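In this view, the complex is presented without one of its protein chains, the others remaining in place.
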Amino acid sequence: MTENLTPSPVRLKAVAGLGQPEPSPELEQLYRGFERELLVPLWTEIGDLMPASPKSKATAHLWRWNRLKELAAQAGRIVPVGRGGERRAIALANPSLGGKPYATPTLWAAIQYLMPGEDAPEHRHTQHAFRFVVEGEGVWTVVNGDPVRMSRGDFLPQAGWNWHAHHNAASEPMAWIDGLDIPFSYYTESQFFEVGRERLAPAEKNTPVRSRSERLWGYPGLRPVSQASVQPATPLLAYRWVDTDRALTEQLALEDEGHAATLSPGHAAVRFTNPTNGADVMPTIRAEMHRIRAGGQTLTKREVGSSVFQVFDGWGTVVVGERTWNVERGDLFVVPSWVPFAVKASASANLDLFRFGDSPIYEALHAHRVMIGD
Amino acid sequence: MTENLTPSPVRLKAVAGLGQPEPSPELEQLYRGFERELLVPLWTEIGDLMPASPKSKATAHLWRWNRLKELAAQAGRIVPVGRGGERRAIALANPSLGGKPYATPTLWAAIQYLMPGEDAPEHRHTQHAFRFVVEGEGVWTVVNGDPVRMSRGDFLPQAGWNWHAHHNAASEPMAWIDGLDIPFSYYTESQFFEVGRERLAPAEKNTPVRSRSERLWGYPGLRPVSQASVQPATPLLAYRWVDTDRALTEQLALEDEGHAATLSPGHAAVRFTNPTNGADVMPTIRAEMHRIRAGGQTLTKREVGSSVFQVFDGWGTVVVGERTWNVERGDLFVVPSWVPFAVKASASANLDLFRFGDSPIYEALHAHRVMIGD
Amino acid sequence: MTENLTPSPVRLKAVAGLGQPEPSPELEQLYRGFERELLVPLWTEIGDLMPASPKSKATAHLWRWNRLKELAAQAGRIVPVGRGGERRAIALANPSLGGKPYATPTLWAAIQYLMPGEDAPEHRHTQHAFRFVVEGEGVWTVVNGDPVRMSRGDFLPQAGWNWHAHHNAASEPMAWIDGLDIPFSYYTESQFFEVGRERLAPAEKNTPVRSRSERLWGYPGLRPVSQASVQPATPLLAYRWVDTDRALTEQLALEDEGHAATLSPGHAAVRFTNPTNGADVMPTIRAEMHRIRAGGQTLTKREVGSSVFQVFDGWGTVVVGERTWNVERGDLFVVPSWVPFAVKASASANLDLFRFGDSPIYEALHAHRVMIGD
Partner (left out) sequence: MTENLTPSPVRLKAVAGLGQPEPSPELEQLYRGFERELLVPLWTEIGDLMPASPKSKATAHLWRWNRLKELAAQAGRIVPVGRGGERRAIALANPSLGGKPYATPTLWAAIQYLMPGEDAPEHRHTQHAFRFVVEGEGVWTVVNGDPVRMSRGDFLPQAGWNWHAHHNAASEPMAWIDGLDIPFSYYTESQFFEVGRERLAPAEKNTPVRSRSERLWGYPGLRPVSQASVQPATPLLAYRWVDTDRALTEQLALEDEGHAATLSPGHAAVRFTNPTNGADVMPTIRAEMHRIRAGGQTLTKREVGSSVFQVFDGWGTVVVGERTWNVERGDLFVVPSWVPFAVKASASANLDLFRFGDSPIYEALHAHRVMIGD
């Protein structure tokens, strides 16, 4: 993907207007000199490089879950899973990011698919990852030897540099989505990767209802004293739907009772966090579940950084900048940086939306900005 | 710079080998389906996207100061400075980053040039910036109305979202280098920009030896109690050469006296820091001055993230991966992510190297890695 | 409690030996001069003031729960609860702390007792507090208008400066223990106190199974996005026994399965934490529940700072420095600073111990030290 180019003469000449020098033979000669020396002047580039506010290269786009599943199932039949390819994962490629498998400039989102009895081999990488299950069950993800059940509604973080493999113990194929910071790691050239064992040990193919991580860390506000006190990413490997659902249900109930609990009327939301420090679940990825009450809607929001959403349940209407879609279970869409975003639930059912985004990057670097309202 | 492309069919078909499915009509049909739906499989991309260690798209490259100055002087004669173009700044364009004005994937480095009596108009932006002066004097940078003298050896940080303009009060042109996180801000789509006044007030064209920021903050370990306690970027607008030089001189003297003070034998280094929290001078930029004793050399170092160096004084030999250069005052070169880097000073004089890099990004996100030694 | 004393002449003269000047008329005159000027020399005091390691003024002591309950019940009959006295709380007075109601130099521990139908009036204070319930039920503590059920095994933090009252909705009296940092706040002279309403509103006498705080915050790793991101003390007002018990049970089960989960063999422990930052539940108080397996024992531990323990279940033998006690449900004892401490469970049942201590103070000030082993 590396290109060797000198600065494009077309671009240097094309810009005219405010703050640009008059064309002249001397200017032309100067620009040729820049090209020879691998230099580019600011004054021809500043309009693109330093806009008044973020103008995302990414496009707001929607992928339909049914179509993704069909293609994933087709891949399940003809593409094997094994060392080298590593995973049967098929990524969303934002239409204006050059054909790269990037949902947004920083985020990877893919459907992964595992046939009955299949294993995805063990590896580890510094990229942070998670799984989110919009439907189905039967797969266990095995993290450092700890088998973690994956079921509808579960959020399963996979912090960087932990060994992991997947195992489908069921008689049906299973699909889920993977989210990673692959584009950000690729852009910042900070990634490491190692392959692990080809095969899991029999004990790792156990199918316990609760992982060891949940047995250690899965209690509200309780920390095992034996474990390291602060960890940069969450040690809890599964956030179960039963908890998430109950938290959202209670926020709406508290709102009904007159208490402050929701983000705005009819809009409940929980964030998945790292219990060792209360921060986001991983240093580069924010993950949340939102519920918009039937007939309700969110405020319009602009935020620095990008997000990917998947409809978990219900249906509704989504507005992302100039685009408007009717969405239903499993549909995925992206919200680019600083593009206004609002959601309206159908009149007949609550709309549950899973969201992940890159906000922790901006917060860590003091570059986060949010604007609420139209 | 936005492109609208569907995933390239060439790339999807081209990859073969480890972990790839056998070519077949069904596979071909599947891949065509991916293209239609804006999807890309992981298994064809993983080798590029998830390498065992960072493989930088940037190239190690050297720019000669004399050549830069000549072109800048030529620009000084024919390119005016004013609103719209904003600055007479000419950026290093890494030869393998597509002709973009990026020294590395995350960093902007440019020579800026101001003719006698010229002003660069006021603006502000969220991108973090600094000036470093390898030679000359006569320009004052005016930050929020505070005129800051710029002289050889001075490091002048310019944290994001502060108003700033430049004013050449001398009878000679002056050149210096600007460093910014423009590529990172552009990539992460997190930047904001506002134009300010066209002209500075007469009082702002004062030419005090010390800026107000230095008069408030320029004492070792002393904080003005009246000022906000923790600030994400440094409030000190000038780090003067007299201090930097003395600190480096003392490290080598302490080494001579048998005390631990240098990074390795003969290699002294200071980092410019934010006095309100002791961290890097700005959230995305690390800046340091290194001195290698005459005849001495550094250890070989690999580091996640990229750096730009400018020779401040002396001469020596630089090794960056496969490349070796003899360098002298003013020369600029880049060290891409994870490329081994070492420097050797000439036998006759100490070698002083200014460095700036993006390490704070990786440290904030727990993604920093360093490897010392061959 | 304020005393007006000049320095004691006895003390000044009495010390002799290492590092002391020879008695003489001049020395005597000097010491009289010190007294007149309100001065005390270091050299006569250093042995007491700056010992080689902490020598606690507090004594290891045990209070029997049965005796406490009898006296509390007697108080219930003859001492009313109301504005002024505020609470029917009876504090442990460490035998070597001058008769003050201090369990240790920094910690307050008391049995509180509420008769059927009684209310303890609303107030708030900067002292941090909690309730722990070793037996019984029927009382609701009402925090900022949120009624919180109190039942056996529950830990109920009450961070500083929140309004709170208590209400016994049952037909039986109820006793529980209160822990606070009253002695520390008193010593550091940092406390504020305000009285609130005399009577709760009828709605606040509701007796819900779950408080609003639990409905918002009581899910592992889930944060309500609507709430302030970092709070110095926990917003979760109840840590329920069902969770605590399960966490301890699982640690022992994981140990049985061969995994690292316990502090030492047979010794499980959980810490109650603030879900907004993963730190201790309150800035000055650490609270934990420990379970020692039947027949098992802890390692011997010394720690800077002091703790109070209450036996929650089972029985065993406790060694605190020179003291050894057989303990059973409800018994309370103190472990002074740097005194070796170990516990052995009876052969017939697990021993559950609730602990609270002042470790967060030392950790925040970088003064914490722990020594494990004899």
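Going in written order, the chains are labelled A, B and C, and every chain counts its residues from 1.
Convention: a contact is a pair of C-beta atoms (placed from the backbone, for glycine too) under 8 Å apart; a residue touches a chain by one contact, two chains touch by 3 or more.
Keep in mind the model is a prediction, meaning the values are calculated, not measured.
Enquirer: From the touch rule at the top of the page, work out which displayed chains the omitted chain touches.
Expert: B, C
Enquirer: Considering the complete complex, identify which of B:R67, B:K205, B:R271 or B:K344 is in touch with the unshown chain.
Expert: The single option touching the absent chain is B:R271.
Enquirer: Can you say which of C:G138, C:G296, C:P336 or C:G357 touches the chain missing from this structure?
Expert: Answering carefully, the residue with contact to the hidden chain is C:P336.
Enquirer: Determine and list the chain C residues touching the chain excluded from the picture.
Expert: 1-8, 11, 17-21, 24, 26-27, 30, 33-34, 37-46, 48-58, 61, 63, 67-68, 71, 74-75, 77-80, 82-101, 105-106, 110, 125-127, 160, 182, 185-194, 232-233, 283-284, 304-306, 336-338, 358, 360-362, 364-367, 369
Enquirer: Could you pull out which residues of chain B are in touch with the chain that's been left out?
Expert: Residues 212, 215-226, 229-230, 234, 236, 239, 243-244, 246-247, 250-251, 253-254, 259-263, 269-278, 281, 288 of chain B touch the chain that is not shown.
As a working rule, only the chains that are shown with their structure count from here on.
Enquirer: Treat touching chains as neighbours: how many steps, at the fewest, connect chain B to chain C?
Expert: Graph distance in the chain contact network comes out at 2.
Enquirer: Quick one: chain B and chain C, Cα centre-to-centre, how many Å?
Expert: The separation of the two C-alpha centroids amounts to 52 Å.
Enquirer: Hey, how far is the Cα centre of chain A from the one of chain B, in Å?
Expert: 29
Enquirer: Using the average of all C-alpha atoms in each chain as its centre, how far is it in Å between chain A and chain C?
Expert: Taking the average C-alpha coordinate of chain A and of chain C, the gap between them is 44 Å.
Enquirer: Return the residues of chain B touching two or more other chains; collapse runs of consecutive numbers into ranges.
Expert: Within chain B, no residue contacts more than one other chain.
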